[in-house]
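Here's a slice of the assembly, chains where they normally sit.
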Amino acid sequence: MKLGVCYYPEHWPESWWPDDARRMVEVGIQYVRIAEFAWSRIEPSPGVFAWEWLDRAIATLHAAGLKVVMCTPTATPPKWLVDADPGMLAVDAHGQTRGFGSRRHYCFSSLSYRAQSARITTALGERYGQHPAVVAWQTDNEYGCHDTVVSYSTAARQGFRAWLQQRYSDIDALNMAWGTVFWSQEYRNFEEVDAPVGTVTEVTPAQRLDYQRFASDEVVAFNRIQVDILRQHSPGRDVVHNFMGFFTEFDHHALSADLDVATWDSYPLGFTQNFFLTPEEKRHYARIGHPDIASFHHDLYRGMCKGRWWVMEQQPGPVNWAQWNPAPLDGMVRLWTWQAFAHGAEVVSYFRWRQAPFAQEQMHAGLNRPDRTLDQGGLEATQVAQELRQLQAHLPTSYQQAPVALVFDFTSIWMAKIQPQGADFNAVELSFRAYSMLRQMGLDVDIVSSSADLDGYALVVLPAHLREDAALAARLANSKAQVVLGPRSGSKSEALAFPDKLPPGAFADLAGVTVQRVASLPPGLVDSVHWNDGGHTEASRWREDLACSTAAPVAVFADNRPAVTHNGSTWYTAGWLDAAGWRRVLGLAAQAAQLTVQDLPTDVRTRRCGDLQFVMNFSGSEVQLAPATHAQCLLGARDLAPQAVSIWKL
Amino acid sequence: MKLGVCYYPEHWPESWWPDDARRMVEVGIQYVRIAEFAWSRIEPSPGVFAWEWLDRAIATLHAAGLKVVMCTPTATPPKWLVDADPGMLAVDAHGQTRGFGSRRHYCFSSLSYRAQSARITTALGERYGQHPAVVAWQTDNEYGCHDTVVSYSTAARQGFRAWLQQRYSDIDALNMAWGTVFWSQEYRNFEEVDAPVGTVTEVTPAQRLDYQRFASDEVVAFNRIQVDILRQHSPGRDVVHNFMGFFTEFDHHALSADLDVATWDSYPLGFTQNFFLTPEEKRHYARIGHPDIASFHHDLYRGMCKGRWWVMEQQPGPVNWAQWNPAPLDGMVRLWTWQAFAHGAEVVSYFRWRQAPFAQEQMHAGLNRPDRTLDQGGLEATQVAQELRQLQAHLPTSYQQAPVALVFDFTSIWMAKIQPQGADFNAVELSFRAYSMLRQMGLDVDIVSSSADLDGYALVVLPAHLREDAALAARLANSKAQVVLGPRSGSKSEALAFPDKLPPGAFADLAGVTVQRVASLPPGLVDSVHWNDGGHTEASRWREDLACSTAAPVAVFADNRPAVTHNGSTWYTAGWLDAAGWRRVLGLAAQAAQLTVQDLPTDVRTRRCGDLQFVMNFSGSEVQLAPATHAQCLLGARDLAPQAVSIWKL
């Protein structure tokens, strides 16, 4: 549990660097990430390298006792490189080239840019790979940011054809998988196939899914080239990438397989404004952030690299890039930092040391204001560092598996996005809503891939696993866990078609139901869900008509058709449940799993990490909460002020 | 009154075909539409035809006693054809080519594609034109779907210039008609004229109108080529096209002049979600469909081909293409089918036999589920077939003219779209609202073109006849009918300019008013309409200041200016009336026309067909309704459950 910071020495007078390093240490920072976007300063003209400033910057940090996380600068190829090779640029769905002038202006499929990326990575690796200050490497920055995964460049179209040839070998196999007999879309060879774009109406869904898979694979391939070079030139250092919140355009599990540590960039207020929350939630959480946004990602990324994960960028104050950019309440930067540690982070690194007075992010706060005074975030970071030192003896050395697993499957997310069937069927939101209810029930959650080992979990939740997954179904059938399946589970084959039998396909035996019909519900059309044990909740957006083979309803819709069913240890939800509905089905499953459920006060969350128990108050009121067991209070108290945290040794 | 189904043998294993045919007969199907999008299976490579599978499919259906409706597959040219002639593709308003990958990827103006269309039509006509199973031909599919009428391709631009040359002969005539002296837009020759697109601000409205007329004529010309070929090769068979709901981009009256039967594709739930209904209506009718959407089109298409019309595609369950796709209530498929027969349909054909498990429409229900079991729609179709057999002796052999004619003029619709003057002036909606009120008043309606014979109608309603139409005005003056004119009647010349005298132009003598000023009203700005006989209603969106020459007000606005006027047998409405306002003016006109008006219970409709009287309950409550006369109940009863229908012999 250590603190870091993102630093751009090239943005500041060199005379400031020693003081910056000194003050970082003073704050309690141990890791400094640098060189992230510095290509034009490292190589100001083709083949002309200017290492000296970077050498001195690293030396300055090293001299102060700081550890350096080096970055490859490939998210920002310089102008001379773009001018020399305009074909490296991505092309959008309207056929427009996505040009120079900001960042991420490259196409992952450009082979020439991959060569440039390898060249600059090699140069950096050769120069700094063995530097004693360098402890880790970050590849590129935020793959996928600004919708950059999918490109329709010539390079991408050619890459897609090769990828299809690889996947299907035979064009007839492709025609069969995609169902091209529909609407006379049959291909005679792979050269006839094009990117799924610019069509008169909806394109073949299987073609879109394969294009998404291809685009995801291109990101993985691009990253792997850098990883391989860095491992060769900088042995013993961690290779990491910084993922971004709610970005699902490429398969993070696949990319993480090449990394040592999964890191992510945590901006709770920005995500609260820009994503799927309701207007009421956006208002209510404007200055706090939805309490489960950060934790959702903490638990997701912890599942990527055998439990090793960092926050690479922690929001330190107002940002500049959301529709609206409110300021966090005092105490939130500290609370977010402790929240990350509660979920098992190795390092929490703030973005950025000092607010830049110029360019695109000049309205993005740092730990320091542009005038070199500590901003509120800097004060709170200092406090956390002090608290960490106090707690040093008690910090956990191992992470403990959570009792609940939530399966998050990128392919399923893509399937729902390609084929929502109702304009508001958002599989990421559905996963988040289920997750959030588990957290409100006081349950700790591991978010895992569909191929994860499920041993040891008492409860496994699949909120939006559209992809038919026979292997997973088999593992679930053999597990001792209670299983909760969301609507549309198993409703799509790998080719985004119906499964061979009616949905939930491979999960049908587990669930004991088949889906006879589905309906998406327009806004305001709500179905009531009546529970066997009394009371009712509501469903909106989606409902299914089930036929029960071996399952029994535990709740029914207004027309008496099953809404939630129970079959052995499996629960199936035939609609988009509201929070109260999720509470009931997850409560039933948790009870069957013999898990203790605690309805936490509004906007309060708990988390176990090693033998420490964290209690965090995101609400605007004082609350009283402590572990039921006789536990030692290491930080805070039973009475928790707003934005306060307490830590208990169990 | 017969049932049909849309079938795609190429989507299924050949081994299933005989069972499918047998089960179609079992359900009570008599007509089967095939080959609609099968070009790539019929001609897998240029000039290489694979007829055998289609021969066998037809033979299988024929052997089961089914009649075949053959389609030309020109809505889906195969990839090899597009690759060989990319110039055949349409171009959108942003200059982007609308490419391969879905359907309708061709420009109506492409002469090379017209030749390809003729070639494949000839090949099909030669092979199956005399086949005993083949009773009808459908040309292409849903002209205009996915906004495909208007294209800005090179072919279209060249075609437009030739069309203008033909229309105006002399460039000065065009300059005069378009008013190009305005903003220095004068042309020196036809080669200087371009498509009305890509301009800095609003383009000359007359130019847009002519482009719409041209585009409409291109659709008619494209279709006529196929019709001529089919008549030559398949004499004695009906040639039909399947129109789509609320598509008004080309003149359906003009195209229908070349057909034997007008057919249309009836998707009440999809249209309810995607068109102009209010959010409240979208919610209320989500699982029923607005009761007048299907009947509006039934009455419209009955007016196209001397009364001969079919439903070519009847919604059988949830669809996939609306923003939201709810499931129809049980009973709706049966009710929609009877509703079509009540309005005089010869055939109601369901789309489709079985839900396809792959490709774009995999979420579109069929009569059967993908697993070959009958879905709810299939069960209800079976019931209708049984009922039809029971009623066989009583089915009407002739259709009876309705007492009310509603004039629907495509050119007027275009005029209002090009020049709405207020963002929510939608002439299609205005026509629909007037129609719906007539239906709620228990009146049967014929929707007719502006050149239709109006003899025998007691009441003629022109809700949105913006086009000044001296010929129609003369016929109305000579008719015995009461006439109701909506706002903006006669306000536009053929060149989308002011008429020579103030609006309503040629209708001014009839109405006894002139329009001194018009105003569109922003949302929330409502004018009250006070009726001479007491009470008031409201106007929104639009109002006019009238000067009465010979007319007398029957209602006035808050400022005491006339809102609704009466002159002899003509009524003029100077605003966008609410439902209550339509009820009053239509009630006054109906009374003057000595028509019996009955305010039907909410969401209940009646329809006379031959000597049968239908009563249909679209509401959620049981209602009691029967013809006032001593009539024999053939089906159902006076007490009508929700979604039930009763049929009475008068």
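Just so it is clear, A and B label the chains in written order, and each chain counts residues from 1 on its own.
In this section, a residue touches a chain if its C-beta (ideal position, glycine included) is under 8 Å from a C-beta of that chain, and two chains touch if they have at least 3 such contacts.
Since the structure is predicted, the reported quantities are computational estimates derived from the model, not experimental observations.
Novice: Out of the whole homomeric complex, 2 chains are present here; how many copies are there altogether?
Specialist: The entire assembly in this structure file is built from 3 identical chains.
The rule we apply is simple: only the chains that are shown with their structure count from here on.
Novice: Within their complex, state which residues of subunit A touch subunit B.
Specialist: The contact residues of subunit A facing subunit B are 94-95, 178-188, 192, 194, 196-207, 419, 421-424, 495, 497-498, 501-502, 516-525, 545.
Novice: Per the contact definition, I'd like the list of subunit B residues that touch subunit A in the complex.
Specialist: 8, 10-11, 37-41, 44-45, 73, 76-80, 83, 90, 94, 96-105, 145-146, 148, 273, 279, 282-283, 286-287, 317-318, 320-321, 323-327, 356-363, 365, 369-371, 375-376
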